[in-house]
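For this depiction, one protein chain was excluded, whereas all remaining protein chains were kept in their positions.
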Amino acid sequence: MPGLGTSFGRGGATTSQQDLANADAILIMGSSMAENHPVGFQWVVEAKKRGAKVIHVDPRFTRTSAMADHWVPLRAGSDIVFLGGLIRYVLENGREFREYVVRYTNAPTLLREDFRDTEDLGGVFSGWDDEAGKYSPESWLYEGAKPKGGEPGHEPSGSGHAKERGGESQDDLNPSPRDESLENPRCVFQTLKRHFARYTPELVEEACGVSKEAFLRIADVFSSASGPEKTAAICYAVGWTQHSTGAQIIRAAAILQLLLGNIGRPGGGILALRGHASIQGSTDIPTLYDILPGYLPMPLFDAKVDTLAEYIERNGAKKGWWNNIDKYIVSLLKAYYGDRATAANEFGYGWLPRVTGDHSHQAYWIEMADGKIEGLFVMGQNPAVGAPNSRFGRKAMAKLKWLVVRDLVEVETASFWYDSPEVARGELSPGEIGTEVFLFPAAGHAEKAGCFTNTQRLLQWREKAVDPPGDARSEAWFIHHLARRLKARAKLDPSPRNAPLEALAWEYPTLAPHHEPDIETVLQEINGWRVADRFLVKDFTELAADGSTACGCWIYSGVFPEPGHDNNKAAKRAPEDFYGRGWGYAWPLDRRILYNRASARPDGKPWSERKKLVWWDDGARRWTGNDEPDFTKSKPPDYRPAANAQGDAAIPGDAPFFMHPDGMGWIWVSSGLKDGPLPTHYEPLESPVANALYPKRQKNPAAATLERPGNRYAAFPDRRFPHVMTTYRLTEHHTAGGMSRTLSHLAELQPELFCEISPDLAREASIVHGGWATITTARGIVEARVLVTARMPSLTIAGQIVHQVGLPYHWGSRGLVTGDAVNDLIAFSQEPNVRIMESKALECRIEPGRRPRRAGAVEKLERLMEEPAGNA
Amino acid sequence: MTRERIPDDASEQALDELRREAGARGAVPRDGIRPAGAPFPMPSPSAETGYYGLPVLKEPTWTWEVPIYFFVGGAAGACAALSAAARWTGADAALVRKARWIAAAGAALSPPLLISDLGRPERFLNMLRVAKIRSPMSVGAWTLVAFSTSASAAAFADLVDRRLGGSVPVRVLADAAGALSAVTGLGMATYTGVLLGATAIPAWYENAAVLPAHFAASALGSAVGLIELSGRSDRALNALGLAAAAAEIVVGASLETRRGRSLEPLKTGRAGALIRAGGVLSGPLAFGLRLFGGRSITMRRAAGLAALAGSLCTRIGWVAAGHVSARDPIPVLNAGEDRDVEGGND
Amino acid sequence: MIREALLRWPLIRQILEGKDGTGPEAMSERTRTLRPKTDGAQVARSVCPYCAVGCGQLVFHRGNRLVSIEGDPESPISRGRLCPKGSASFELLTHTQRLQKVKYRAPFAKEWAVIDLETAMDMVAERVWESRERTFQETRDGRPVMQCRGIAHLGGATLDNEENYLIKKLFTAGLGMVAVSNQARI
Partner (left out) sequence: MSAEPASARVRPRITGFFTDSTLCIGCKACEVACKEWNEIPSDGFVWSGLSYDNTVSLGHSTWRHVKFVERLPVHGAGGFSSPDVSWEFSSDVCKHCEVAGCLEACPTGSIVRTEFGGVYIQPDVCNGCGYCVVSCPFGVVDRRPHDRAFKCTFCYDRQKAGMVPACAKACPTESIRFGELEVLRREAAARLVELRAGGVEDAVVYDPRDTSVGGIHAFFLVRGDPKMYNLPERPEVPTVRLRPAWRSAGAAAAAILTAAIGAFLFADGK
């Protein structure tokens, strides 16, 4: 989420799917929306009917391209060059929305003298430390800003989900030095111009393989949808995020949209298309290691935040919304520890575990491989085929003492000990695997009540229809009854470590017939209440820092303002307007389009009749319009904060991005990202192509390869793995297939794993359509049917032909239809900000025929790895 | 109901082999395996090849009983007609009786054959729920019912008549039944041609006007053959045999001379071979044997045998040709461009 | 009596009405009284469990059994439409391969065993307690850590917000687990 979070203030899609219908142009990139979000795509079709131009940029001609007005194939992993090219095109041709840029973004803000750009330092920004392998971002700060508390920069253990050290760039400044003429060479605007000066159409052609003509046509179409009368939207998905530069690709899109004035306005915005029912929700209320609900950071051991005061001082901000962090963390602790959380014990802050390192998925999986993890819970996920380097992952699971899997069917994660490829290949055998496995039947979506948060931050409640079959139960039931047992045990053993467990507030009424916890009481706890009388709070503005309120997730506060099912706003089903107010609940405070203050001019009047959304009603002295204003309703456009005003009071009436201390949209991110204040093109961790911009910096220096036996990489260059490989989903299946391979009506639609290759590659490698091919990377080996198609073009990069191999990743060893797990080919790797793997651009080799059976497959791989990489 | 296919090497080889076959023949009608996937590499769809060259039509789902039924029903029907004709012309009563019994035998055999082909045999009576003049299958069903009843009634009455040593009312009844069986019998001999002709399958509907006459001639030929083989050698039968054979020669000649992609299945492959064999056996061969056999009973019986064999081949061949024809999308896609349909829709 | 019997024979109806046997006269009792299977079923307002578009679903059920799952026309996002996966979500909940009992595999065992739910819960609680006892760290160089490193969790993006909340509350705030993760990234 930090790509969006650092740019605008919140790590969520800025717009809603319906609003795409209002766009004049839509750029879909890093996503095949028609294939993976078909029902959401109806709004793109709606926009087409209203005359919008749809652009799809993707290595493959997909079902989305088939519906687009423009499609250009680009080389997987060259996205920042393409977007940088668009940014340069806008700047060079004066296509930016000038007044928006000057008034609503930090483009005019001046930067420090000592900042050095990648263009000056051959591929790194100032502050890079080669030994430590990380940045000290002090020189990225605004001019005159002081780093706050101790040495600047990020603790390595921290991750980008949290608003870490939020706003250090602004606190001591009021206001920051700006040059609204945008002429000052040290202002963000000029720095941006210099930074992207080399991202020319020629470079785009050389690095992306996109013809100059095609690029210029698209640049013109997209940047024309800007200004008071027009807007353009951008849709992306994991085609952008699953890269070693993932967050920065999204940053590039954010910069482009800020320059074109497309944030907070109808038909504008950036729509992040999430792939799971509640992936947004599972970040808002995280099952992640580095944050607490509502994007509050977990206490980092290295950050020396041993006391609550230190935590608030470090993570709060004097200006902007994060000034309220004390209220939110204290209310959360009250929700967690109830009466046992008192001012005397810092509300139990000391009981929270400290983050002492990288505890993210891939990191702890490596610890698992080293035998450091005893037990693992897996709920509704299937890492044995769904996680990167699943071959490494399955072997790691064999080192566990015990494993608990909860799912609807017996997934590969539960059965790895007897039917994984490793068993077939003789690498593992049940007799040698000491892992104790518990496989629990889980309840399906219609067999339990609860809410998902969809891709546009909308909480939608599901009513329970029927009881789950047999011993199937919900995750809530499992956790509740596990908690009961453990707390009972903790009572008997009052050691310090058991204090938090014992203190944990856990009184949820249960319902017949299975003693399922009453989920609405949990949602009420998330909404928050006054501790004294348990009156539910209206919303997070009622939360206090003195322990008088409890709230499980401040950004969701307001979803359940009064008792009774009728007041469960997530369950509301009476849409009143186009944006669907009255249907579900969009955080925060039911606002459907974020930062919509920007849909009005600085003086509060709409930019245009055609694109009006919210505006200042001078008579009523309040903001009003077609959506909930994402702004303090009573704050007039001409409001100017008093010197040393704090919190929201420090935000002027014409600053739409009020989560930020300066209330501006951040073209420049001086704090919060670990790999630079601006996006820069680096090649993927595995690439057959040299970095056309920075020969000395082939790949993102801040990204981690986690290279080790079992997680090997191709060399550069590497003739063993000459082709670019990318993975994707098909409409007919879901992720690794756990919810689709067992369904006959889906399985028959895509019954076999196949690879898509160009006729050129087929000829070159003498592979026949409809036959078999074996695809190998430094990690693994799979076989697939061959679909030879011109939809998967080979591209000319820097004068040489680069072939791309496309692989959907839905198959595994179980289900009605089976196939090799493509994730065996993907490497563990970490984008620096969110530690996501790079699965969208790797290097592979492809040969005709099926892979060897049994042990032969591994032998083939090992023989290949012994060959010299040589020169490609 | 779902079949799971574990892609092990054995099943893969089977599949590849089937794909090769499909590539050669255009389709493999086999459970679980479809013509799809072949031929490789895939032809891209075009106005010329249609959708990846896949069939437009569905193949007939009929089982082996159907052509046999066409043969038996036709022969029996023609027999009934002959017996009636013989009776009216005051020919030898023994001949009439033989013909009646052969017809009755065929009439008894036909329904089981037809019923065993049904997907839901237990529902065969539904054939009598309605009477649809525009449905050859419905007309045929009613014809079969009428024919089976009348033909067996005629034979039975004949039996009773002889037991009682001649009783007028019974003989009247027998003759009435005989007459009815003659009319419906002629229906049996011809309607199967209409049944095939009035379908969407090019090789069949292109011969809508030929098939009924063709099947009738073939039915007459086999009827004559059956009666002769049962020990008769009347000159009249031989004359009728000659006539049937002559008609078959005409039909065969016309089929051979007509051209067109939709007629290919009638001339090539297994179906073509069967149809040609049938044509030769019941046409020139039968004709020659009768013409040059003079008064030789053996030659006439040989001719009768040839006609029977030919008739069977013809029925099997035409049904097989329908399968082949249904697999070829080209005539279906381009039909009607040059030809305006005879008769039209009244 | 016989008249009724005869009138039930479509042929008679056909003749009396002078029809050709292709219309109502040929319809069976079942056809004439045909109704959709959702007739009289109860409806639960639900949401599709696959991707994050968040399509509204109507879950039809009768006597604690699912009847059908369709799109919810009132949803401002999906307007009643569903993709193939959403359309298949009835089969997702009703197909034969769904688990109904807890399966247990003892260390080094070659077979699954089926065990009782409550027993399984007791065993899991036991494992958690022991692993936590073994791997819990209260302080590091005199500063609080309160961390249990020996147990990890994966999953959440397919679960409900309330469930994620309870997981984080028990595992992190209660047990001190830090290795908690799910699919969600950027």
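Note that the chains are named A, B and C in the order they appear, and that numbering of residues resets to 1 at the start of each chain.
The rule we apply is simple: a residue touches a chain if its C-beta (ideal position, glycine included) is under 8 Å from a C-beta of that chain, and two chains touch if they have at least 3 such contacts.
Keep in mind that what you see is a predicted model, and the values were worked out from it rather than measured.
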item	value
Option from A:Ser136, A:Ser211, A:Ser224 or A:Asn345 whose C-beta touches the chain left out	A:Ser211
Contacting the left-out chain in the complete assembly, out of B:Ala94, B:Leu164, B:Ala200 or B:Ile297	B:Ala200
Listed residues A:Asp603, A:Glu752 or A:Glu859, member touching the removed chain	A:Glu752
Absent-chain interface as seen on chain B, which is shown	1-5, 15, 31-37, 40, 42, 44-48, 50-52, 54-58, 60-62, 78, 81-82, 85-86, 88-89, 91-92, 117-121, 123-124, 126-127, 129-130, 132-138, 140-141, 182, 186-187, 189-191, 193-195, 197-201, 204-205, 208-213, 216-217, 220, 234-240, 243, 322, 326, 329, 332-337, 341-346
Sites on chain C contacted by the missing partner chain, in the whole complex	10, 14, 20-28, 30-31, 34-37, 39, 68-71, 80-84, 86-88, 90-91
Touch residues of chain A, complete complex, unshown partner	34-35, 38-39, 41-42, 45, 48, 54-56, 61, 63-73, 211, 213-214, 217, 730-732, 744-752, 754, 769-770, 785, 787, 789-791, 793, 816-817
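What we mean here is this: only the chains that are shown with their structure count from here on.
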item	value
Chain A and chain C: spacing of chain centres that average the CA atoms, whole Å	26
Approximate Å spacing (C-alpha centroids) for the pair chain A, chain B	69
Chain A residues counted as touching two or more neighbouring chains	744
For chain B, residues that touch 2 or more chains besides their own	none
Residues of chain B defined as touching chain C within the complex	128-134, 138
Chain A-facing residues of chain C, complex	42, 44-57, 59, 61, 64-66, 69, 74-79, 81-89, 91-93, 95, 97-110, 112, 117, 120-125, 127-129, 131-132, 134-136, 138, 140, 143-186
Interfacial residue positions of chain C with respect to chain B in the complex	9-11, 14, 20-22, 25-26
